[in-house]
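Every protein chain but one is kept in place in this view of the complex.
Letters A and B mark the chains as written, and numbering starts fresh at 1 in each.
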Amino acid sequence: MRKLALAILAAVFLVVYPLLVHNRFFLHLSIMVLLYALLGMSWNLLGGYTGQISFGHAAFFGTGAYTSTLLLLRFGLSPWLGMFVGAVLALLLSLPLGWLTFRLRGPYFALSTLAFAEIVRVIVYNWDTLTGGGDGLNILTDLGGVVRFYYIILALTVAAVLVMRACVRSRWGYFLNAIREDEDAAEALGVPATRMKVIVLAVSAFFVALGGSFFAAYQLYINPDLVYESQISIQMIVVTIVGGIGTLEGPAVGALIIVPLSEYFRGISPVANPLIYGLFIVMFMLFLPEGIVSRVRRLLTRPTGAVVEERDQVSAHI
Amino acid sequence: MKIIPYIQSMVNGLLVGSLYSVIAMGLTIIFGVMRVINMAHGELIMLGMYVAFWAFTLFGLGQMAALLISLPLFLVLGAAIYGGVVSRVERRAGEMGTLLVTAGLAYLVANAAQLVWKADFRSLPSALTTRSVFLKGISLNYSLLWAFLAAVILTAVTYLFLIYTDAGRAIRATAQDREAAALMGVQIHRVNMLAFALGTALAGMAGVLLTPVFYVYPYVGRVFLVKAFVVVVLGGMGSIVGAWLGGLLFGVVESVASMFIPSGYRDAVGLVVFLLVLLFKPSGLFGRSRV
Partner (left out) sequence: MKTRLLLLATCLTTLLVCPLLSVFAGPPAPASGEPILIGTIQPMTGPYAAFGVKFYQAYNMAADEINAAGGIKGRPIQIVFEDSQDKLDLAQTAARKLVENPKIVALMGGRLSGAGMAIAQIAEREHIAYLVDHPSADIITKSGFQWTLRLNPASSFNSVPLQKFMKEYAKDIKTVALLYENSVYGKGVTEPLKAWLPQNGYQVVVSELYPPLALDYRDLLNKVKAQNPDLLFLASNIPDSALIIRQSHELGLTPKMICGAGAGFSINEFIEQAGDAANTVFSTGPWSGNPKDPKVQELAEKFYKRFGHYPKEHEAEGYSAVYVMADALRRAKSFSRADIHDALLATDLQTVFGPVKFETFEGYTNQNNGLKNGQVVLSQWQNRRLYNVWPSDVSEAKPMYPGTYK
């Protein structure tokens, strides 16, 4: 009951937020926080819940960004519709990737996702008659003000939360956990591991692409290095690790911390900004690998007197 | 049909390929022993390149001196990274954890390098780097030739170390069968640290060899990381001979392929090879079949 009340309060706050806050910069920050929460959650579904670490999600982000932008520039299709086309395309793109790589385990999978994303980037970069090549694409049409963007990303993120929640709270959630802990054992128990992985990758790709389309519409300029670069993948990863890998709220909490810090550093020097991603990943993996949300949860529910072995807790979430 | 350009292409490929071999060797040792993918390997190479660059620019030291400096420097660095970061994370968070933390480390190091040394592209004076000799119409760049030789020597020395020294044998034993090695009295933790330090040192020295040949800038590590992975997978994870031959083969394939495809897609060649190998022969040319 208390949880429901809290959720409603949070929802109301989020909805009226832009009416209360008029500072453009703060609105920009909240948009970025929501975007990275969205991206992080999508990555987390595959990485945290299913245990498949992907370094290649930038491929889906970029696909979403380019699809909706090209549809806007060539056919005048509103990016708010075009982004769904992009998301479907990303989903379709994820299928051969899954088929190619899901027989591979652990580090091999991670590396192939990296290779895959690079290949997509090279193709987009060189196919310049379609994509504008290295110089990218500029959006000249007016797509609305900051407030409108805020509500759109809010809607997208809420949708993602609901979908993720449905995935992990259901039977699927158990399947994903099982796959993460020990894929062979899970298969032996009848979990359709490969099929689940493909589904999860597809859902993940879909939402990341939505995020990419949003980003393109917001920034009004994209090029292959901006949207296909590994930096996008790293950003998704860092908010998830900081917030709590394998938890639903983790990426949101992580985004709340990382985004303002990142913007602050960007103001000082465009180089200091990506540095903190690396720093936070290393620090958290060393000292708090389960992330903030998991740790807080443990503290709140720790039974009196019992000392919980850190090791077991962590492996449940990595 | 003129054959000379194709021969030139293969020669270039061989020379550059030997550099790929050295880069990959470090990575393959680390993976073979610990099953750890060091995503920061490229950044270690980048650091080696800067060491050579500053050694020359600030102190006038040549490549030999830079190599001698980087060996102990990177051995220590590797041991420190292993002891301070990798081993701890591996204990608490397993394989995935090391993957993530080394990725974070890579990001950290590359951007720290940019903060300190700026994003400018550096290179050694062109007088040193463009001398070449012509042999029957084939051009051979001096620096590349020297790098090729050095790479061969490094590979041979590493190979001999692994075969004939106790430490080397301990490394190989651990790579073959960790539990059995432990039962035989091998100190796994020490071997891990040694392997990581060795891999790091090879990366750093590869960087020194690369400095006269390629531009030095903070993000250059990323380019080499991908190539290193391709070679490691091609040659077989954990195999030194595989890394050496895989590097040469990859260099030649890349060079010859670029005679036929638009230059923009050159980088994709390696990536496609990588995916194909993972698909059809994940153990590579010489590696074990465990995936």
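Keep this in mind: a residue touches a chain if its C-beta (ideal position, glycine included) is under 8 Å from a C-beta of that chain, and two chains touch if they have at least 3 such contacts.
Note that the structure is predicted; figures quoted are calculated from it, not measured.
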#### Entry: Touching the absent chain when the full complex is considered, from B:31, B:74, B:148 or B:217
B:217
### Message
Looking at the full complex, which residue from A:4, A:19, A:268 or A:300 touches the chain that isn't shown here?
### Response
A:268
## Note on the structure
subunit A positions in touch with the non-displayed chain are 125-126, 128, 133-136, 138, 140, 219-221, 223, 226, 261, 264-265, 268-272, 276, 279, 283, 286-288, 295
### Task
Against the chain that's been left off, what residues of subunit B make contact? List them.
2, 5, 8-9, 12, 16, 115, 118-121, 123, 126-127, 129-130, 132, 134, 137, 139, 141, 213-215, 217, 220, 223, 254-255, 258-259, 262-264, 266-267
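FYI, only the chains that are shown with their structure count from here on.
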### Task
Please work out the Cα centroid separation of subunit A and subunit B, and write it as a whole number of Å.
31
### Task
Sort out for me which residues of subunit A touch subunit B in the complex.
51, 53, 55, 100-101, 103-108, 110-112, 114-116, 118-119, 122-123, 125-126, 230, 234, 237-238, 241, 269, 271-272, 274-275, 277-282, 285-286, 289, 310-311, 314-315, 318
## Note on the structure
Within their complex, subunit B touches subunit A through residues 31, 35, 37, 85, 88-89, 91-97, 99-101, 103-112, 114-115, 119, 222, 226, 229, 233, 262, 264-265, 267-268, 271-272, 274-275, 278-279, 282, 291
